[in-house]
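Sending over a structure as structure tokens; questions will come in a sec.
With one protein chain held back, the other chains of the complex are shown just where they sit.
Let's turn to chain A:
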Amino acid sequence: MSNSQLTEGIVPGRLDPESYCTNFADHAPPLGAQEARIAADRCYFCHDAPCMEACPTSIDVPLFIRQISTGTPEAAARTIFEQNILGGMCARVCPTETLCEGACVRMDAEGEPVEIGALQRYATDTLMARQNHPFARASRTGKSVAVIGAGPAGLACAHRLAMKGHEVTIYDARAKPGGLNEYGIASYKAPGGFAQAEVAWLAQIGGITFVENWQLGRAGDGALSDLMADHDAVFLGVGLSGVNALRLDGEDKEGIRPATEFIAELRQASDLAKLPIGRDVVVIGGGMTAVDAAVQAKLLGALNVSLVYRRSRAEMPASTVEQEHALTHGVTIIENAAPIAIHGNGAVREIEFAYTRKGAEGLEMTDTGFRLKADQVFKAIGQTLGDTPPQVEVAGGKIKVDGAGRTSAERVWAGGDCTHAGEDLTVTAVAQGRDAAEDIHNFLMEG
């Protein structure tokens, strides 16, 4: 192919074929048995361990690490899966630096935490490699639950319910289950089709039926009331399907699109060499999505990638580790700047920014700014809730739930990114799906 990194415009094949393989390979390769043993030896087996407290799914970290160090990684995996059935994915994608590893006492001791995420992966990979499921399903209860959304929240909820003997049907608008595990997470975090493999492994519990390409509220598919008629309870794990707009003139120019869309396309691409990418890419936003879009654009061969965030780097939702990840991949991070105009005829050519400063009423634009050459712009300034059933109360742009995940509607629960509770992370979604399942179970067994 004749394209290179220097080719103008949005074109495929900027790199030689091997580069795509190396660029998108597992960015944190698994620990070998020897490495795992050494890493496990570093755990102090803390009392009332801070790492466990910091894990949204409350995995018993000291116990599972001890099980690894005594040569029983499969027992370790069971300890993990009891709390978090997506422990395999979480081991790959959790921002551990702000969760368990951030709380590890060895951070205090020497600034190097126990490698909890990598150890979790070692244990879960070992068990999953055997392809048999560690849990048995309880005797059938005759109850049935509809789960909407096959993302981490829905999957965790469905698994827990099925394990307790209920029949579960998972409906998802997409062609494949997994939610953002399949369509969102950076590809080098979970390569090798892990998301689908994990769903298949999880479904071995039995009692879970998947219905794909079925969108709640779409004519011909069904409404909440239809589900309520067929099922004893409903769980909504629909995530965030909309994206925030820049609200600038020319936002519909060619070359400008939501970062999540680009990432989903990238995740589904069968040949990355055929995926077009700009030469001068600008990403607007400061979260995980922005970082992932920027880094992956770079890995696809974009020559210049700038990530522009309207506040300071310290305020970026992306952790320092993620920011460094972007920087080491050659992404330029520009802080305290917000887009004010889009230039170009038909397609974007330049994007104009103003520097910002903190004012009395929040962020203010200053008079000074700059223009960035851009043939491709990714918007990553936040996702929004899609259409939700009218019966379910929404507050502040998210579904309102109580501590047990109950919505305002009778027999309807919700969890994951679509609710206001917790951070928008895979592990949080798992925790909420699981906890809702426990509450649904109690409800069904009482009633």
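The rule we apply is simple: contacts are C-beta pairs under 8 Å (C-beta built on N, C-alpha and C of every residue); 3 or more make two chains touch, one makes a residue touch a chain; residues count from 1.
Rule of thumb we're sticking to: contacts and distances are computed from a predicted model.
Chemist: UniProt protein name for the omitted subunit, picking from "Transketolase", "dihydrouracil dehydrogenase (NAD(+))", "ABC transporter permease" or "Acetyl-coenzyme A carboxylase carboxyl transferase subunit beta"?
Modeler: Record says "dihydrouracil dehydrogenase (NAD(+))".
Chemist: Hey, which of A:16, A:108, A:226 or A:402 is the one touching the hidden chain?
Modeler: Checking each option in A:16, A:108, A:226 or A:402, the one touching the absent chain turns out to be A:108.
Chemist: Of the residues in chain A, which ones touch the absent chain?
Modeler: 37-38, 41-42, 44-50, 105-106, 108-109
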